[in-house]
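Below you'll find the structure, written out as structure tokens, and then a few comments.
A single protein chain has been omitted; all remaining protein chains appear in their positions.
== chain A ==
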Amino acid sequence: MATFVVPQAVPLPAEDAAALLRAFQGWGTDEQTVITILAHRNASQRKQILLEYEQKYNESLIQRLRSELSGDFEFHQPFSVCLASMQHAMYHWILDPAERQAVIANAATKCIQEDYPVIIEIACTNSSAELLEVKKAYHVLYQRSLEEDVAVHSSGNLRGLLLALVSTYRYEGDIADTRLAESEAKVLHEAIKNGTTDHDELIRIVGTRSKAQLNATFSCFRDEHGTSITKALPHGTDSPGYLRALRTTVRCITDANKYFAKILRNATRESGTDEDSLTRVVVMHAEKNMKDISDAFQKRSSCTLEQAIAKETSGYYRTFLIALLGS
């Protein structure tokens, strides 16, 4: 379930656009107004505001937001870091869900050796139809396909895995064939036992089977070998990226909410807030299923997600995230 809230009586897009313009005028920006409006509009409403603003004021709202929130003002020096985070979050929030993920995916392909988990998240936690929308948006934005960019920036087993995950159009049915699950669990076990050199079969299975079938396979694996597949995967030093990618893939497919909750827990640790991950998870899910992720977060923490965010972030960045979480 989504967490962000839209007011009962939504102002017309023209009114919102005018209010935003007022917020930009004068010295500095009225961030509160910006948040109050944009954090409480759904994707189609946001799109209408964008169009209205551009039509009326002859400039792109996104560009204006970026410059207004860039935090380069001397005036705002102590808060410049928070504003950069807020700008980053707001920029992603204002796009529609498919475009947003396309932009995030594109950024990830540029440093794919570190950011491949982002690609895996997008490929594995969306439905087949949603992933297709992301790929279509990517075509429009970048005149290339996501597959091309993923393939070009990665190599070896990691490329094989990422490309398979990103290209597939999984069957979405609920039915799993138990016999097939058993035989494929065997194949996975063999592949893992033999090290990482011959993972073609494994990648093919993980990259093509429906999620229901894969979950059945992972269950069979656990029943047969007493340990979950993620624990069975070695933490070897050769191609560590690939092995970690495999683990991420399995986690995303088995329980996406638990996976994102873990990302959030890691991001809001006392030892330093990982704002990129925090922003990404909240902004990507606020209008989708943030509630479930929030619940999963709370199950394994001593506090709610709002409390954790309130503690670890500050300024308008915090205000924006909390607004997206529906408080």
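The rule we apply is simple: a residue touches a chain if its C-beta (ideal position, glycine included) is under 8 Å from a C-beta of that chain, and two chains touch if they have at least 3 such contacts; residues count from 1.
Operating definition for what follows: contacts and distances are computed from a predicted model.
Visitor: Quick one: find the hidden chain's UniProt protein name among "Trafficking protein particle complex subunit", "Acyl carrier protein", "Annexin D4" or "Cirhin".
Guide: The chain we cannot see is, by its UniProt record, "Annexin D4".
Visitor: One chain is left out of this view; which of A:47, A:64, A:204 or A:244 touches it in the full complex?
Guide: Only one of A:47, A:64, A:204 or A:244 touches the chain omitted from view, namely A:204.
Visitor: Among A:100, A:159, A:285 or A:318, which one touches the chain that has been omitted from the display?
Guide: Answering carefully, the residue with contact to the hidden chain is A:159.
Visitor: Would you indicate which residue among A:41, A:170 or A:199 is in contact with the undisplayed chain?
Guide: Per the contact definition at the top, the residue touching the missing chain is A:170.
Visitor: Which residue, A:41, A:100, A:135 or A:285, contacts the hidden chain when the whole complex is considered?
Guide: A:135
Visitor: Could you please point out the chain A residues that touch the chain left off the display?
Guide: The list for chain A reads 132, 135, 139, 143-145, 147-148, 151-152, 155, 159-160, 163-164, 167-173, 175, 200, 204-205, 207-210, 213.
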